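Here the complex is missing a single protein chain, while all its other protein chains stay put.
Residue numbering begins at 1 within each chain, and the chains themselves are lettered A and B in the order written.
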Amino acid sequence: MERPRHQGMAKNTYMRWRLPLVCLLWEVAMIVLFGVFVRFSPEADAHWEEEKREMNLTSDLENDFYFRYPSFQDVHVMIFVGFGFLMTFLKRYGFGAVGFNFLLAAFGIQWALLMQGWFHSFKSGKILIGVENLINADFCVGSVCIAFGAILGKTSPIQLLIMTLFQVTLFAVNEYILLNLLHVKDAGGSMTIHTFGAYFGLTVTRILYRPNLEQSKDKQGSVYHSDLFAMIGTLYLWMYWPSFNSAISDHGDAQHRAAINTYCSLAACVLTTMAFSSMLQKKGKLDMVHIQNATLAGGVAVGTSAEMMLTPYGSLIVGFICGIVSTVGYVYLTPFLESRLHIQDTCGIHNLHAMPGLIGGIVGAITAAAATEDVYGKEGFIKAFDFTGAYQTRTPSIQGGFQAAGIVVSLLIAFAGGAIVGAILKLPIWGDAAAENCFEDDIYWEVPEDEESDAYHMHNPDKPASP
Amino acid sequence: MERPRHQGMAKNTYMRWRLPLVCLLWEVAMIVLFGVFVRFSPEADAHWEEEKREMNLTSDLENDFYFRYPSFQDVHVMIFVGFGFLMTFLKRYGFGAVGFNFLLAAFGIQWALLMQGWFHSFKSGKILIGVENLINADFCVGSVCIAFGAILGKTSPIQLLIMTLFQVTLFAVNEYILLNLLHVKDAGGSMTIHTFGAYFGLTVTRILYRPNLEQSKDKQGSVYHSDLFAMIGTLYLWMYWPSFNSAISDHGDAQHRAAINTYCSLAACVLTTMAFSSMLQKKGKLDMVHIQNATLAGGVAVGTSAEMMLTPYGSLIVGFICGIVSTVGYVYLTPFLESRLHIQDTCGIHNLHAMPGLIGGIVGAITAAAATEDVYGKEGFIKAFDFTGAYQTRTPSIQGGFQAAGIVVSLLIAFAGGAIVGAILKLPIWGDAAAENCFEDDIYWEVPEDEESDAYHMHNPDKPASP
Partner (left out) sequence: MERPRHQGMAKNTYMRWRLPLVCLLWEVAMIVLFGVFVRFSPEADAHWEEEKREMNLTSDLENDFYFRYPSFQDVHVMIFVGFGFLMTFLKRYGFGAVGFNFLLAAFGIQWALLMQGWFHSFKSGKILIGVENLINADFCVGSVCIAFGAILGKTSPIQLLIMTLFQVTLFAVNEYILLNLLHVKDAGGSMTIHTFGAYFGLTVTRILYRPNLEQSKDKQGSVYHSDLFAMIGTLYLWMYWPSFNSAISDHGDAQHRAAINTYCSLAACVLTTMAFSSMLQKKGKLDMVHIQNATLAGGVAVGTSAEMMLTPYGSLIVGFICGIVSTVGYVYLTPFLESRLHIQDTCGIHNLHAMPGLIGGIVGAITAAAATEDVYGKEGFIKAFDFTGAYQTRTPSIQGGFQAAGIVVSLLIAFAGGAIVGAILKLPIWGDAAAENCFEDDIYWEVPEDEESDAYHMHNPDKPASP
């Protein structure tokens, strides 16, 4: 079945040679670069038997694999099922949501292993990778999945791959500045992942502004079952967020604490989201968009501070506030951003990632500035903030200042990078769809002729049903 | 679209001020109580570096986090995705199933951390929480999710929150009596979670009996895809049940054994469920309701004994019996309970949790009574039943007696508590829907106008389709 379409702004969305070319060439490049640079870290290398003896390790359990692999798998699920299904809420963009997310993340993790490797794991000419690198690569790609949320339904897979290439690069640069130059703590990525990813994506979607997007308005909503598919994504993000925020924290109490803080923040966030979702609708009914998204803001907002002594009640307060901010954002801010600032934000990442990310950065700065040896213990204090070597003399308040600087740097790189990448994506050669064909899988996917789509056509008399 | 409705028993289901008020006030109360009482356990506190030295621990791995966190995450998935999606089988109550489960569980875990904390982790005025507390809070909320199954589709979110508040409280009391006063073993909660939760829920639904519920009979069934969504819940419960029953067992062999016993019991249960599902239908066809539910009874029924030396074949026998009991219950007992005893049990929790829970309590009592030093080893025997201190002289047969007493106590508290809470929920101020509007998301949720619901309307000519 070939559906007749309005061809008002006839755009060439034919992918047959362009998409394969990009995929194959880039994957060949990955192979070459991995061949030149990437090797196993000592803990994943067969020489580990000797390494173990040299390091006086008595048990195989001391391999970092056993500290981090379960968390890695949870993070992996968040990236591929969590983000992928969260974006299936649109009635006719489920394939694109889950499929393009799959494509960009699969490419992104490879490129992230290289980029982050050059900055952080480069030793005598080789990048040595272990399970922590896999987590960091997934984290990096998480910021791309966030940006994807802003442009969901409006871009071609080639544009998404190009955005991934640049965004991963910029992510690694920003992360290097924050973690290595500013010596900032950000284990759950409030700044590096959420603030950066969201403002990057919002800038890109601003540049790609489509004035005629209301032509595909009928496809911008959900249907009953697409909302349930999206809830799969929501719940996996929500449940595994404690793993996300604790995955690369220090072994021991820091991982333990990060999980507890995140658990608490997320729990509080659900209640305020439900409260405001009902309160802000005239009929007092709950809105699935809020439940799917704003309930997660609490996880974003403790991304920096979860491994610190935020304390359970501190986490509840952060979650409490973020559920409110995020829900209010969906009701009032998103329409405003679209109508006044021409920022078309399909998934509302401004409410789920940008604002809570900023809050997370600020909470992190305050929590760091308020740290005392009394609360952390003498050794715990040094370990928590890594006040060793060149940073031996840093005080909590200075650390708080650097944390705040990290927010500013993330924002600047996001805006500048988003503007440049947006301009590149605006070139008319990447195969994006016309405004009236946005949010429609049929453009890039073989879509089955099904009862549902037939029923759909019955109610859209301008599109004849297939026989 | 506003669907016209029969307004025979016009009930006020308007949530706009009531629901937000309850959510916000209670969350503020949580923050205050957490602020006063809740702190990190030593293993999650930054002072752990010193703690480690004092306790002579050589590795960060000795932190309880690494023993229990993977199991915690599995349990977390069971509560939010497992129970949430299991209840999406109704054709028009998917949002309520997954969304209200999300709400009550998110509130419940906070309140459970406090209630269980006061009883079990209270030290010098503070509740010290670690990963085991998170698991226990999830467990406690599990019993509320079970009770929710009985009243699914017939209650307002406010009623659910009130039930959660009281049920968590009673759960903590019952748990304290069983574990601390009777010194009973119940790691997987056959008694504390399933027996208590199910009979509590059944009592509540009995008190809330709706004589005119057949008015919403057309919505009490499933549709094809809602049955598949429910299977997501079923499978996650089934797969992760070994983690559930082993999550808080003693480190080492007990956790290992509990996982194996549960794995075996669940496998056997699937075969007898399939057998009886086919055998009890005239046409010999399998019924999704049985597959979705009765296959899980084997996990419930080894909840008490899984960490004991039940042995793999013992587990198979328990699973074998419970698949039969549970399936027969769905076919014969549920209709009987509804028509004769006026117990309207939407999800059939009597078959999935109540009867298997009782069996689990009894199996636990027998297994404990049959324990010998020969089977457990001298040290293993003492460790398995914690026959130390005041309980040094307890014999297996006495332990078996106490286990049996635990069942009785759980039942009594469930009945008494359920009656009181049911009476509270019957007050006409909580915003529940009229009988003809039960099992319908449209009452409390913004539901998308979709093809499917349009198609639905076409076949319900008394409800006009939207344009």
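FYI, a contact is a pair of C-beta atoms (placed from the backbone, for glycine too) under 8 Å apart; a residue touches a chain by one contact, two chains touch by 3 or more.
Quantities reported herein were computed from a predicted structural model and do not represent experimental measurements.
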Task: Among B:Met288, B:Ala370, B:Ile398 or B:Ile420, residue touching the chain not depicted - done: B:Met288
Open item on the list: Using the touch definition from the top, which of A:Lys11, A:Arg39, A:Arg210 or A:His251 touches the missing chain?
Closed with: A:Arg39
Task: Residue among B:Val173, B:Ile232, B:Ala369 or B:Ala405 touching the omitted chain - done: B:Ile232
Open item on the list: For a quick check of understanding: of B:Arg53, B:His251 or B:His342, which residue touches the chain that isn't displayed?
Closed with: B:His251
Task: From B:Tyr376, B:Tyr391 or B:Phe415, residue that would touch the chain that is not displayed - done: B:Tyr376
Open item on the list: If I consider the whole complex, including the chain that's not displayed, which of A:Lys154, A:His194, A:His225 or A:His290 touches that chain?
Closed with: A:His225
TODO: Kindly note down the residues of subunit B that lie in touch with the hidden chain.
DONE: 59, 61-62, 66-67, 70-71, 74, 91, 221-225, 227-228, 231-232, 235-236, 238-240, 242-243, 251-257, 259-260, 263-264, 266-268, 270-272, 274-276, 278-279, 281-288, 291, 295, 309, 311-313, 316-317, 320, 375-381, 383-384, 452, 455-456, 459
- [ ] By the contact definition given up top, give the residues of subunit A that touch the hidden chain.
- [x] 14-17, 19-21, 23-24, 26-28, 30-31, 34-35, 38-40, 43-50, 52, 59-61, 63-66, 69-70, 73, 76-77, 80-81, 84-85, 88, 92, 94-95, 98-99, 102-103, 106-107, 109-110, 113, 129-131, 134, 157, 225, 229, 232, 444-455
